[in-house]
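Missing here: one protein chain of the complex. Every other protein chain is in place.
Note that the chains take the letters A, B and C in the order they are written out, and that residue 1 is the start of every chain.
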């Protein structure tokens, strides 16, 4: 990554983090309906992988979709309005946090079904192969999701058809209250690549440049018609499973450990040390984004509610 | 295997083969309802694996379940009567060939859903672990079934729980009209063991002694509480997918190749060569079994049909 | 599973329901390069590159010839992976294709239920209209082949209970072709249910590839004394029964539902309003059925105008048994339709239905 790309990446990660911090605050205040899962700590994965994509490329996401959405270029206003269930939201308020989507930017939806997006991405890659339009599809999913049967079927299918898809496992060590080490028969998801003859690597998911490098290689491979890759990105879960999670199932120690390696601090420190970024510039970035967030919340909260009479709209075309 | 065990094994295989030959004949005549899939060519797998089990052990089977049933000790009369849909059948005529079962002998059912029996066997092993009764469970399934998601979930679960189960993949190179080499991302199912930290071996499924040796090791491992194993047995499909299959999807060559290595001829020749078996003894075996088959068909065809008024019986306990 | 033992009659003088499906697939693939077909064994001998590759054309031969004409990119044999087949088809539909999936038998569909219920059916709604899912999922349904419990379900009610799905069940070659064309052109996911007892049924194909609008029932026979509403293969047994009833002086109107979701209420209500009597015939196990939904609605909308209680001729409340006498008892039959019709027309003391 060039210095400029790194700066851009830092900014993109910062945006996600600040977005989530704000969501957490607003959620705690009440008024934001439903359930919210934050992406904090995994920012380098969305930013690193999506940074390796073209705008026309496709991604599918998880219940933890804010980061993917922002990184893929979804409009902030539409995201926030969606979290508030407004007609002005990206999904016209029908989806909410767990089903946020931005088809215009190739983001084919968060998915509140664990593993739900994996086969969809294979389908995106299939469309690309049939239409010959060169698009690459990326499936983001968690370590927990890799124990769903559809993971297996999807990787096998993508492999035999040599589809242009990258499977990105965000391994945060936990599936809700269940440790990865308990639920999975392997010590690393990348070990499963061999069962599909799919090249697989495991990288530090808090290291933007490492993620980006691995993603670029996988995307290039897909784009060249050489088939799928499996990319495991390890980024310990810093927070509760969802906003408000009492985390009775792990000790302070586990949570604290997860905070040790922060993708943003880490990159910011490097860039500052290398003289590429100043503390002032960083602050200015924060301030600017903070203002944008303010305006997005204003936009969202001023937005109209959907009309209850429209409850059966959008079921069919 | 001792000589005696080999002789027994030969007899068991011969019985399955002759049973199926007879089924094919009777089916062609008409009168046997439904669909029938034969086990011909795979006899060494059922006999080798089940020979390594105790009577109380459990097996789950496939749409190709006659061999497993016979090898597990199911009564011949009940099998034949079941194929004819009689009240005297093992399943009182409710199941037929694709759903034949013999719970009294630990045969938890053929399964007309590809992959349907895999998780059931894991459950059998779970019961054994919870009850501490030392039973081992075996899941038989095809190469095609290993592409079902439930294969993945089952192996992962059995691995993390260290369950006493043996996964036996009967790789006959085809899933209906689809070659294994096309549908699977690996060149051998055993390569998938590593994705579950399950020891896996691939053996010649037409070689009774090889199957039996590998099965004994896997069963012992399970019985000792050391967890599951994956055993791939390769035995090319000699016949059409089902009785009556026109096999438009493969050439004569493919079908002929599959016949080259016959588990029964092979063992019989060895035993004859080693002087353990005489041609006369072999003929006597055939004749005896042939007589038993005659009587079973008589029994079956003389059996009463289920009463139509009982159509809603056995839905609930 | 498999095909029945007799050789497949292909392209006879008078076309069959199977021919109609092939005709529609071919026409749709010909007119739109985004249409692909995928499923287990729809080509056969996949990847061998041998002359026999693609010769099989699916369990019933419906996709026969398509591999040779459209090649392996658009006619795709799959592994036995129902979840990934449907899931990837949903994703492909979102990304610009119009996939036609062959799931073989409806009994296998539960493996793909997440993809059908949570993904295909909900995507458009949850995403506020952003997603289109132009996807057809074809399946063989129905009992009667002695195929036993795990190969004989129709699952009509399960599919029809899901908002976001369109569900059709054609009962004639003409409808098979016309509805399949419309299903492929629809921007919504369509479950396409083909009863196995109809595959060899002969009849004219449509003159054009215009298609038949989804959501419309068809009056298969006009009559003034009672209305019989049918689903899929039940049309045939109802017509049989109607012929007998006519001899008894009862003129039955037979309405073939064709579209199980949405339902063509206008046609049903108009007919029952006229006849005042209704019998429903559906090969679904008694319990929760589409016929129940129709009976409930008709009773509500035409309250006080019915001359007799609505009767439902359903399958038994059990899985499908293998044994022939049991399976025959399980199925709705023309005989049972007759009994119900006579009852509804007061021609018979109430007895066993």
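Before moving on, here are some points about what is shown:
Criterion: contacts are C-beta pairs under 8 Å (C-beta built on N, C-alpha and C of every residue); 3 or more make two chains touch, one makes a residue touch a chain.
Everything numeric in this text was worked out from a predicted model, so none of it was measured.
The hidden chain makes contact, of the residues C:63, C:259 or C:318, with C:318. Shown as candidates are A:114, A:190, A:208 or A:285; the residue that touches the absent chain is A:114. In the complete assembly, the contact with the undisplayed chain comes from C:122, out of C:122, C:138, C:185 or C:336.
The chain omitted from view is touched by exactly one of C:72, C:96 or C:110, namely C:110. Only one of B:17, B:37, B:63 or B:99 touches the chain withheld from this view, namely B:99.
Interface residues of chain B facing the missing partner chain: 58, 60, 89-95, 99, 101-104, 108-109, 111, 113, 116, 118-124, 126-131, 135, 137, 149-150, 153-154, 156-157, 160-161, 313-317. Within the complete assembly, residues 33-35, 37, 63, 85-87, 91, 93-96, 98-99, 111-116, 144-145, 147-150, 175-179, 181-184, 241-246, 248-251, 305-312, 314-315 of chain A touch the chain that is not shown.
For chain C, the residues touching the chain absent from view are 107, 110-111, 113-114, 116-118, 121-122, 125-126, 148-150, 153, 157-158, 160-164, 261, 284-285, 287-293, 295-297, 299-301, 303, 306, 308-312, 317-319, 321-322.
The definition used in the following text is that only the chains that are shown with their structure count from here on.
Both chain A and chain C are touched by B.
Taking the mean of the C-alpha atoms as each chain's centre, chain A and chain C sit 40 Å apart. Averaging Cα coordinates per chain places chain A and chain B 45 Å apart. Chain B and chain C have Cα centroids separated by 35 Å.
Among the residues of chain A, those touching two or more other chains are numbered 149-150, 153, 156, 160. Of all residues in chain C, those that touch two or more other chains are 78-79, 81, 83-84.
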